[in-house]
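Dropping a structure here in structure tokens format, bear with me for questions.
What you see is the complex with one protein chain gone and the rest in place.
Think of it as A and B in the order they're written, each chain with its own count starting at 1.
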Amino acid sequence: MGRYFRRKLLIYGVTFFIAVTINFAIPRLMPGDPVARMLNRHSVSNSESAAALRTYFEDVFGFDVPLWQQYLNYWTALLQGDLGVSVFAFPSPVSSVVLDALPYTIGLLVPAILLSWIVGNGLGAMAARSKWLDNSVLPLGYLLTAVPYMWLAILLVWSGGVLLDWFPAARGYSLSMQPNLSWAFFVDLVHHWFLPFLSLFIVALGGWAIGMRNLVIYELESDYSNYLQALGAPRRLVRRYAFRNAMLPQISGLALQLGVVVGGALVTEVVFAYPGLGSLLLNAINNQDFFLLQGILLFIVIGVLLFNFLADVAFVLVDPRTRLGLEGGQS
Amino acid sequence: MTTDAALNADVIGKRNEHLYFALRNPKVVIGLSIVLGLLLLGLIGPLFLSSSPTAYVGPKSEAPSADYWFGTTVHGRDVFVQFAHGLRSSYLVGFLGGGIAFVIGLTIGFTAGYRGGLTDEFLNMLTNVVLVLPALVVLIVISSYMEVRGVVTQGVIIGLFSWPWVARAVRAQTFTLRNRDYVDLARLTGKRSPQIVVREVMPNMASYLLMSMILLFGGAILFASMLDFIGLGPTNAVSLGTMMQQSMAWAAIHLGLWWWFVPPGLAITAIVGALYITNVGLDEVFNPKLREM
Partner (left out) sequence: MTKRRNLIALMAGTALAVTACTDDGADDQDPEDREIDEFPRSETLYTTGSAWEPPGDWNPIIPGQVTGLNGLGYETLFLFDPNAVELTPWLAESGEWTGELEYELTLREGITWSDGEELDADDVKYTIELGQVDEVPYSNIWNWVDGVEAVDDLTVRVSFSDARHQEWDNFLYWNQIVPEHIYSDRSEEEILTGANEDPVVSGPYTVHSYDQDRIAWVKRDDWWATEHLDLEVAPTYIVDIVNSSNDVTLNMLAQGDIDLSNNFLPGIGDLIEGSPELSTYFDGPPYMLPANAAMLIPNTTIAPLDDPAFRRAMAFAISPGEIVDTVYDGIVAEASPTGLLPIWERYYDQEVLNDLGWQFEPSEAESILAEAGYTDSDGDGFVETLDGEPVEMTLNVPAGWSDWEEAARSISSDLRDIGINVTEEFIDAAAVDDARVSGDFELIINNWSGMTHSPWSHYQYLFQQPVQDEQHEANFSRWESEEGWALTQELAATAADDPRYEELLSELQRVSLEELPAIPIWYNGVWAQASNAVWTNWPSEGSDTPNAYPSTWNEMWRMGSILMLTELEPAQ
């Protein structure tokens, strides 16, 4: 087990290192002057104040020292939690801008991922059992996994938000509300949260259902199932073993799918103008706010790594082989 | 399956058998017809349509009619013309992105699986790292630094970041195949490693490779549409993703111009969904066990 975790942690460490390096390298590799582009966007029409800002940004980028030192400085600042200042929300620091948006994205993602996983696996396992259910779950599942996240979101805004007018079509909470701990605000929040959540949930659902269905069928066809059946074990018992074994790949799949679902959450938020990282990302792009963009990337990478780690822990808890160090190499 | 010759004969025989079953499998037939039909529309459509996808043809915000099959946009652009051109971009991105990812994934997977040892350690680490990186966000960061973005560059960068799971799977398969007798035999006859991989290992996982290629193709199309939607699409071309982005930007949802945002999303769903269905069909063709079910 120790080896298993050491190995995983090494991978996550290297991933983080590479993500930071990408952040560092891209602005320096790409053609053009990133500082000039940020300033042009910042609508600083006054040349004197533009000059002051330019000095600031060049200082932050640290273009005047050798590359290796820029790289070291970059890490130093990062480890102190300094991600630079946002151009878009000047003069707020990137970290606080991102932290403000983060709860909304987490609030969408975590329930959507977990619920779709649970419901999807349940559906898949049931589909493996009954022919008629299989015939409807399978095509529907493939259709759902093929739907681009934003398109489903658009359809939901259009139907539920505009045509039926059952749900608000945009934002995280009403214009006349402000975040507080009242019941009214909570209801308002959930009301706004529902459609974006539903959109993510539905798209993710299909993949899990299909995956589970295929895995269970595969397990039921396997030698041990046949053997058990031959021995006269009850069908329920055989199914339980099959289900349990099929869970394992689904748990590691959970971690692997995360990157995709995060991407889906970003575009879904854009459609709903939901005040999370996705909308922030769009603003960063539109304002050429590179610091903010990179800050968002870092936060997402950290989040994905953390979640991966949690999935690893779950994996170990469920799979006795890993727990006993019998299968350390499979990562 | 003990000698080289017997194996090859077996492979060829299997191929014909597979083709026979593929053409009789409704999933494969339906899936492929949708994919190829839309491809044909994207390839040929623009040749017959006189106007450019960004030309405004006249009436604004018009519902679908005999003149404008998919209606027009707020500005009076013909949605069907955009749609046909958009299909073209999407397929191009799919081929490029999927193709590049396939080649990289294959190379890394084979090298790691066949060479083993330190090479494997390193490549496997690389694969796992790229696997956990949230690809879309990395692509967004890279694209946003580009001043001019084209369909081709988009395809290339998508390809560069979507290969890991193929590499992983190919590596695992190669591991099991590389110790088979016929591979040992080939090695004894003094063949070089790349040759062995291409001649002996690849044919034995051809079905698997074909299916990966299909999934990568669909994945690249989905990826591209998300990038386009966030405003990082090609700057001088129309794609299905930019159509959706533009429809959002010009309030199509609120103005009720459903014909502007429904077709592009539907097309992506149809292409990718059809690819998946084809894949399931192929799976049944290659795995007789599933075929019986």
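The criterion applied here is as follows: contacts are C-beta pairs under 8 Å (C-beta built on N, C-alpha and C of every residue); 3 or more make two chains touch, one makes a residue touch a chain.
What you are looking at is a predicted structure, and each value in this text was computed from that prediction instead of being measured.
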(Q) If I consider the whole complex, including the chain that's not displayed, which of A:A77, A:A170 or A:L198 touches that chain? (A) A:A170
Q: May I ask which residue of A:T21, A:Q69, A:N135 or A:S182 touches the chain that does not appear here?
A: A:S182
Q.
Please output the residues of chain B touching the missing chain, sorted low to high.
A. 54-56, 60-61, 74-76, 146-149, 231, 235-236, 245-246, 248-255
Q) If you put the missing chain back, which residues of chain A would it touch? A) 32, 36-37, 40-41, 45-52, 88-92, 97, 99-104, 161-162, 169-171, 174-182, 184-185, 273, 275, 279, 283, 286-288
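In this text, only the chains that are shown with their structure count from here on.
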Q) Quick one: chain A and chain B, Cα centre-to-centre, how many Å? A) 22
Q) Tell me, which parts of chain A touch chain B in their complex? A) 10-12, 14-15, 18-19, 22-23, 26-27, 30-32, 34, 138-139, 142-143, 145-152, 154-155, 157-158, 161-162, 169, 217, 221, 255-256, 258-260, 262-264, 266-267, 270-271, 281-282, 284-286, 288, 290, 293-294, 296-297, 300-301, 304-305, 308, 331
Q. Of all residues in chain B, which touch chain A in the complex?
A. 124-125, 128-129, 131-138, 140-142, 144-147, 165, 218, 222-223, 225-226, 229-232, 241, 244, 247-248, 253-254, 256, 258, 261-262, 264-266, 268-273, 275-277, 280, 289, 293
